[in-house]
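Beneath this line is the structure, given in structure tokens, with notes to follow.
Omission of a single protein chain aside, the complex is shown with its protein chains in their original locations.
Let's turn to subunit A:
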Amino acid sequence: MNRAQPLASARVVFASSQDDRFPPANTLDGNPRTFWSSTGLYPQDLIFELDPPATPAKLVVHTAKVKALSVAACPAGALDAGGDLDPFDTLVAIDLPENNTATAIPLKLSRPVSHVRFTVSEGYSDYCAVFSVVLE
């Protein structure tokens, strides 16, 4: 399998903000001009489902006005097991410079994950936006 290929099986299953003009699906449509925008307050979350579960090596995000973000993942099968209240394991937390550009976030995953959660904990403004998320 060519690792540099984006995973075609990802879709957004949860977004903490809603503006129907800029839906969360815009982050996965491959169009660098479309975006999803937060609508106030932090933290903001986007949860992507990987079906079938996969082991992405990195997450490449193109954002605007994001100051601090973190990425968490839910191991495949953890949700069905029904034990943990929060099955997400935080993988990485980073700060971005004010001028957000495309950021590659390496993910050190040892086993397949069914969901990846992208959280913006702080922004440079009341609102932030995500243009694209690519899981490779």
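Throughout what follows, a residue touches a chain if its C-beta (ideal position, glycine included) is under 8 Å from a C-beta of that chain, and two chains touch if they have at least 3 such contacts; residues count from 1.
Keep in mind that, in the parts below, contacts and distances are computed from a predicted model.
K.L.:
Which one, "Proteasome assembly chaperone 2", "Dynein intermediate chain 3, ciliary", "Small GTP-binding protein domain" or "Aspartate aminotransferase", is the UniProt name for the chain you do not see?
P.N.:
"Small GTP-binding protein domain"
K.L.:
Check each of A:P32, A:G77 or A:P97 against the chain that is not shown and name the one that touches it.
P.N.:
A:P32
K.L.:
May I ask you to list the residues on subunit A that touch the chain which is not drawn?
P.N.:
Residues of subunit A in touch with the missing chain: 17-22, 32-35, 37, 39-42, 64, 124-127, 129, 131.
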